[in-house]
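Got a structure for you, questions after.
Of the protein chains in this complex, one is absent; all others appear in place.
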């Protein structure tokens, strides 16, 4: 994977398709990133930060009840939900925060689908004393209101994006526009292993801490490498984070789970590498498999999980897919709600809707394996932030009554 | 503190004022607890569980920005918010869960003010496969709706308590009624260092893991013991949890912060050991300082933080207060919102409303100390679960609009 | 005369005695007064008057609501004591206080015993005060000759019962089942066995309550216990039909 014939490419994928105005910034970013990569003290500082500000290493939890329930493999859950701010996104963001400090920039911008990435960014900005502007599709501002509230409280400016489909990809475009305008002072904290080089490599590097920990932990608890590892795939950062360390371990099967939405057949999904709806393209600064029409116009995607609702996918994953190192599957919204429900009841653990996609596929495959095998599910984040989405998706009547009553109270105030 | 003249008493406080029907259960509970206390393997199992299911040891975060802002002591924050379920409550609950398994009981009950304790209990019950009934003041069911939703999802039955003032103390009475009825099969997971012996000692023991970690961490980061430690005090479990280890360290000043509500003078508060409104009494199975009238009827208390809104306080803390080992202060609702706001903006950390009380007092005292001194704030839990309370308390207009819109959507469905 | 002796005398003439329960101040002292009159006139042998406490850990919903009301009416402990004095003066059956320990503790144990004796109270039932926590209480009870009535529960071991009996005076209050007051239950074999154990463990009279509602319930106890306790049923009756209904109800129980 790291044998790139061409700078910033992973096999046929990646690159840096950027406007000229950003050329210089990317030169500096590449230079700084290369320095950091080759400086063991930097990684040390990063690990130190993550173990004092967040709680790395995050636990690897043995899911006794689920394992017994499916009667197959031992199911282990990597608990990225226990990170500060509630998701793996913090790993990448805090890492880039250290980078920003080194580059002496004073402002960060970020964009989001699910809100966890920007929550982490607003948090990092507060901690490092940086100005912070967040671009969020108007659609997602609605879906993620609580996050918006907290980000504003932490001092960030949240800009609802009203262009395009008002979701992640449009927020990314808006963020790029801000960047080309304020390039000197501003760093764009890219949220996933996509975008122009060096972002995919950089984000994968910061996130790889997940797999480094998981490898040690599974050996300690299970005595050997896992049979399979499952991770949900939006842009691909939590997946790359846990996969990276295991790529050389050819006996470990790596499975990425995409958003099947209403079902691949319906076209309302975000399945790029599973299914056959995606085709090679170049957008948002990089080359990968995109969900686009025959003219190259990007399609609208759908998922109950805002964080998986994205047209592109990591060029690194496209490469691993092409090379057959990572298998891709899709989980439908319905399957996701069922897996979430079961996990809450059996283990007292509440995965984010995104993460629940990984649980779906793990539950399908666990029975095929033996109790002597271990599988790891990367629980990329916690679901309690998704209360509005989840309570809504479960169609919970008392929740709805509660919201109705509160709403009335508030309207009467006016 | 452990030199009790009489079984279950801490100086003049504590005891087990229980109905005869519970006598036998308490005998068994005491016997089992004593066995566990004297069995190093049990504590080991406990620590193991907390480091794989939750993420103990929780970090001790150096709050650079706040330290600089106040220009006095180095401020460290003990991050109980990073526990699974988001608060220190998990420590006690998982510990009692292990006890329940040993006693072979099949059902647990719990009561709550803030919801974190019962969230943890419902979680533990799911994990250990126990039936679970939660008693929650009707008032608090409203204040903590999201928690109720998650608990039900995890399989717990939530019973809104409509007797008395519909808050914590009434939920406790209701839980006791359930217990005397179903005593053989049921364990009452008491949520704080109050109630009849052995609960205060037991809960303090499980929570003491906080202080044991913090002592090691502060020595590692700061090179010496802290000058002062601040913790909010509802029942007193997070406070005892961090204090216990430091009680013999006579140079370490221990400060408990109670709910000042609208101000001690207004009578709308929950200040038992700070201020002079409380007097010795016996209720809910133990003797301590209660907020009661001259006839011994308990008063109504007030706090913006449901978890501090309680008439009694740990008998252990009453003893430490009487002996002058712990100093008690109160923080008003207004001060609490300000401290919460500052902490979010400066450190990107969102303390629970309860925890924010400790921040208030720490901020008042930090400037009196020198950068060579360290203080530790016990951040008992995270605030993002309190979105409804906090957004409400901040009177956030876009939040209100959001709720109004959602409410209308839901009413139109009907 | 001592409570136990008073009860034994009455047991000379009756197969089984009746004890009723009053929540002081609920719905009002006036109604209490009328209800007690009807109870006495219809042959009740003993009355426990409950001084309301805001945290009734061991009471059932019925009584809890009554107490809440009483508290809300601003019922003061002083009023309860005054009312008790009036009742003991106007009726010669033994009258007891039932309350939670904090009421006594807050008043001052010694002062409370002093006052209670003045008021002619014959015994105390304090469900949240086990003998282990009641040393001074038991001493004062002896000193002031007010019977400390202790409670047996189905969960009490034989040994535990003997311990309790050694501290108790007047009679033993046998809780028929696990759980709180006011829920109806039938007396099956288990209750028989339990009452058998109680009888073996103490020489004191046995009072039993389990949501007694009619004559059959009472007669089912004859030979197994000395006194039937009618608790929440009379409260329900007063709520629904008014004080006037109490007399006939009591009269119909034996």
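Lettered A, B and C in written order, each chain numbered from 1.
The rule is simple: contacts are C-beta pairs under 8 Å (C-beta built on N, C-alpha and C of every residue); 3 or more make two chains touch, one makes a residue touch a chain.
These figures come from a predicted structure and were not determined experimentally.
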Which displayed chains the unshown chain touches: A
Given A:176, A:359 or A:402, the one touching the chain that is not displayed: A:176
Touching the absent chain when the full complex is considered, from A:297, A:368 or A:395: A:297
Contact footprint on subunit A, counting only the chain that is left out: 7, 15-25, 163-164, 169, 173, 176-177, 180-184, 279-285, 290, 292, 294-298
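As a working rule, only the chains that are shown with their structure count from here on.
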Overall pattern in which the protein chains touch one another (line/ring/star/complete/other): line
Label of the chain whose CA centroid is most distant from the centroid of subunit C: A
Averaged-CA centre spacing for the pair subunit C and subunit B, given as whole angstrom: 37
Rounded Å distance between subunit A and subunit B, as computed from the means of their C-alpha atoms: 33
